[in-house]
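Every protein chain except one is present and positioned as in the full complex.
Our next item is subunit A:
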Amino acid sequence: MDRFRFCGDLDCPDWVLAEMSTLARMSSVKMKLLCVQVIKDLLDEGIDYDKVSKLTSDAKFESGDIKASIAVLSFILSSAAKHDVDSDSLSSELQQLGLPKEHTTGLCKSYEDKHSALQEKLREISLRLGRLEAVNWRVDYTLSSSELKQVNEPTVQLKLQAQDPETDSTQTTVVSITADKFRVLLTELKQAQTMMNALQ
């Protein structure tokens, strides 16, 4: 079995090969429109299942066929984007797998149009732990306390809302920081910022 770039230089999965004939049952025009719907689904823009059934009705697809064609198109498009495959290589590899030329051309055109958007989406959903969702702050001035009559000290309160790495739920942490500690925090963060800017 040949290695395929769009499969990450691995063998093409058997099920993908098997579904090439399913895709070929549709007209190439309708298959390109189906690609558009699949790409919308991959970009979280919502897939229009009514349109999908209309597109597949000529080829008399049963529900199993519809699911299979969406699955195989999703796989091809997201895997090609994942491995940053160029449109020409994808075209030649799909034809090697037996997808007719007109179908391949349509698919690769859609892929090329949305290539960057797909990669951006995949970048977005890449594993991130403890994503910071919101930061709120407040500056207080303590006048007095039960321990000391004249305190006269400013403090910063930071409210951090972050995603718990394992449960994905939002966790809120509130910290209060004295002026000195805050100065240190700010300096350190500015150093980190300089480093981040240098990398971008």
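Definition applied: a contact is a pair of C-beta atoms (placed from the backbone, for glycine too) under 8 Å apart; a residue touches a chain by one contact, two chains touch by 3 or more; residues count from 1.
Methods note: contacts and distances are computed from a predicted model.
The protein name that UniProt records for the chain not on display, among "DNA replication licensing factor MCM4", "Metaxin-2", "Auxin-responsive protein" or "COMM domain containing 2", is "COMM domain containing 2". When the full complex is taken into account, the listed residue touching the unshown chain is A:L129, out of A:V29, A:L129, A:V151 or A:V175. Residues of subunit A that touch the chain left out of the display are 126-130, 165-168, 188, 192, 195, 199.
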